[in-house]
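Omission of a single protein chain aside, the complex is shown with its protein chains in their original locations.
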Amino acid sequence: MTETWLPSLQTPTPEAGYALAIKLSRMAVKMTQPDDAIRQELRAIYERNAAMLVAISAVVATNFQTVAAANNYWKDK
Amino acid sequence: MTETWLPSLQTPTPEAGYALAIKLSRMAVKMTQPDDAIRQELRAIYERNAAMLVAISAVVATNFQTVAAANNYWKDK
Amino acid sequence: MTETWLPSLQTPTPEAGYALAIKLSRMAVKMTQPDDAIRQELRAIYERNAAMLVAISAVVATNFQTVAAANNYWKDK
Amino acid sequence: MTETWLPSLQTPTPEAGYALAIKLSRMAVKMTQPDDAIRQELRAIYERNAAMLVAISAVVATNFQTVAAANNYWKDK
Amino acid sequence: MTETWLPSLQTPTPEAGYALAIKLSRMAVKMTQPDDAIRQELRAIYERNAAMLVAISAVVATNFQTVAAANNYWKDK
Partner (left out) sequence: MTETWLPSLQTPTPEAGYALAIKLSRMAVKMTQPDDAIRQELRAIYERNAAMLVAISAVVATNFQTVAAANNYWKDK
């Protein structure tokens, strides 16, 4: 990763902020398990597992708190 | 999704804010598992599973924190 | 629900705030599983399950954070 | 409960604040399962279960965040 | 405990703050299971269990949020 994958927490819109929250959530997984093929296998598991999908949503919610605060909740938009 | 699904975190009332928190909680699931038919099947599982319903409530609580802060807790209403 | 179930996050006392946090925690379950009879069955399960009671307490704690912040921690009472 | 069990979130010391966080964590369990005898049985389970003790510690941590913020982290003590 | 185990949330350094977060995380376990011998047995379990170690790390993270905020993130150091 020569370029930065996270240049800023600021986003133009709430929707872009939510997309960034998802990216942040996935990056921790990627950094713990860098092998693309293994992550692909695991994805096949968790994308059909209700409990894991809810757990993923919890991580996104925590990261979205951070991104939303970083953008002052896009109040001025 | 040509239109934005998240135009703003501001809502007119606390109740509308809670509804938005539920929407935010579901969107992470939808983005991880975009297939409507599979999500329908999974829904049949988690909506009768006490542990999963509590886990869902946890995600909504986290997202509601974000929405409530974005609205300054609707103090001026 | 013609009347709002959540007119405000402001409560007169910390104890009333805690009661509201419990209401917020239950509402996400109710909105995901609207069938009263099924929820009744599930209740019989989780109210005798230590792990689920702790998980419920975690959700209430998160919602109480929100309600307490909304009331400025009832510092002026 | 004719008297309030939660008159205030303010405590004289951090240690008293931590004790209040534990009380808040237990109260959600008590309100969900009001039967003392059943809670006693469940206690015998979770107090010897490592995973549940950690889960309890997580709830206390969340409630302690609230109490600590309510006391401005006892900075002036 | 005649002396207080938690005289203050202020620490001289971030590292000392992290150590305090660990102490806070363990104290809830100790207060729920005061028997040293039982806790010793449980420790033998969770210190070799990946899921529990991650769960412990989650509790420490929550407590570290509190301690870091109490110290204004040691910005002035």
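Chains: A, B, C, D and E, in written order; residue numbering restarts at 1 for each.
Please note the rule applied: a contact is a pair of C-beta atoms (placed from the backbone, for glycine too) under 8 Å apart; a residue touches a chain by one contact, two chains touch by 3 or more.
A quick note: this is a predicted structure, and the numbers were derived from the prediction, not measured.
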(message) Using the touch definition from the header, name the shown chains in contact with the chain that isn't displayed.
(response) A, E
(request) Touching the hidden chain in the full complex, which residues of subunit A are there? Just list them. (result) 4-10, 24-29, 31-33, 38, 42-43, 45-46, 49, 51-52, 55-56, 58-59, 62-63, 65-66, 69-70
(message) Please output the residues of subunit E touching the missing chain, sorted low to high.
(response) 13-15, 18, 22, 25, 46-51, 53-58, 60-62, 64-65, 68-69, 73-75, 77
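Note that in this section only the chains that are shown with their structure count from here on.
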(message) With a Cα-based fit, what is the angle in degrees between subunit A and its identical partner subunit E, given to the nearest 5?
(response) 120
(request) For subunit A and subunit B, let me know how many angstrom lie between their CA-based centres, rounded off. (result) 16
(message) Touching at least two other chains at once: which residues of subunit A meet that condition?
(response) none
(request) Report the topology of the inter-chain touch graph, choosing from line, ring, star, complete and other. (result) line
(request) Would you please name all pairs of chains that touch? (result) A-B, B-C, C-D, D-E
